[in-house]
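Just one protein chain is left out here, and the rest sit where they should.
In order of appearance the chains are A and B, and numbering begins at 1 in each one.
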Amino acid sequence: MSLTGFGSPLPATFPGRRQIAAGGEEGDLKMTRQFQLKTTAKTDFVDITPLVQQAVERSKVEEGLCYVFVPHTTAGVTINENADPHVSADIGMALNLMVPAQERYQHMEGNSPAHIKASLVGSSQVVFVQAKRLVLGTWQGIFFCEFDGPRNRQVYVRVVKAEE
Amino acid sequence: MSLTGFGSPLPATFPGRRQIAAGGEEGDLKMTRQFQLKTTAKTDFVDITPLVQQAVERSKVEEGLCYVFVPHTTAGVTINENADPHVSADIGMALNLMVPAQERYQHMEGNSPAHIKASLVGSSQVVFVQAKRLVLGTWQGIFFCEFDGPRNRQVYVRVVKAEE
Partner (left out) sequence: MSLTGFGSPLPATFPGRRQIAAGGEEGDLKMTRQFQLKTTAKTDFVDITPLVQQAVERSKVEEGLCYVFVPHTTAGVTINENADPHVSADIGMALNLMVPAQERYQHMEGNSPAHIKASLVGSSQVVFVQAKRLVLGTWQGIFFCEFDGPRNRQVYVRVVKAEE
């Protein structure tokens, strides 16, 4: 199964919000829907809610759970406000201020802060699925969190049936 | 289905622990059990373990998984010690110290630190269910984490069957 590509990626500089409406390429890793993503800044929060909702709609699941998993170690995924793009920009900025600068790190690639931020926001999120819709709060969106961009990245989505 | 209300909410000032024994109102969003919650301070950690356990007992699930999801962007959910109420108070205080003060944020509502804390603790937790009980460690409890209270809040709980 293949989704249509991004089209031309919208320019996105941090701090900014970019919404991916169409989703990227989807791989054939059976139940796992794989999407390609191109981040455009060192720190880049990309709203992937439409992409995840699309994965839900293309699945056969009416009632269940949707998992978003990021297979990278210098990027993560979080749920936060997507109405005002300043919110995700502020989160990225605060993480830059909170995580200590690089001088004392042992990892030689210079991106230890990105690894640390990835562990702080986490590698996965789960959202309930009801009547083929993500059950998110009014202000909630799902963000891919780039901490060591710009890069080509992947997002895995899995939608599974669930019952009481 | 409706649960009996909170009764009179216990006064809870931060740093303090409040345990909700009876649970709030439950909505009818099918599999998703919705609970109302009233937080009483800017930063307020509310022990919702009894409420979540109650949701498990009222479900038909013997063996499975229990998900707790917070549909807000300035609140979250964490698992930590609920024996000594000072622990959750210390977590709230440490987050206040860690997340930078507000002056440089772009989001104009003045609550960017609350959004950041929400992403640090996360929007959901999962706990195993066995013989209709949450499988928690001796000292573990589930806390609703208010970072921008006092407010009326919601918690979603889903209990699902699972098998190997």
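The rule is simple: a contact is a pair of C-beta atoms (placed from the backbone, for glycine too) under 8 Å apart; a residue touches a chain by one contact, two chains touch by 3 or more.
Remember, predicted model here, so these are calculated numbers, not experimental data.
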Problem set entry | Hidden partner chain, touching residue among B:31, B:65 or B:114 | B:65
Problem set entry | Of B:37, B:51 or B:79, the residue in touch with the unshown chain | B:79
Exercise. For subunit A, which residues reach the chain that was dropped from this view?
Worked result: 29-32, 59-61, 67, 69-73, 98-100, 104-109, 112-113, 115-116, 118-120, 122-124, 126, 154, 156, 158-161
Seminar exercise, completed: Omitted-chain footprint on subunit B covers residues 15, 63, 65, 78-81, 84, 86-87, 89-91, 93-95, 97-98, 120-122, 125-128, 130, 135-140, 162-164
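We adopt the following convention: only the chains that are shown with their structure count from here on.
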Seminar exercise, completed: Rotating subunit A so its CA atoms sit on subunit B gives an angle in degrees, to the nearest 5, of 120
Seminar exercise, completed: So, in whole Å, the Cα centroid of subunit A is separated from that of subunit B by 23
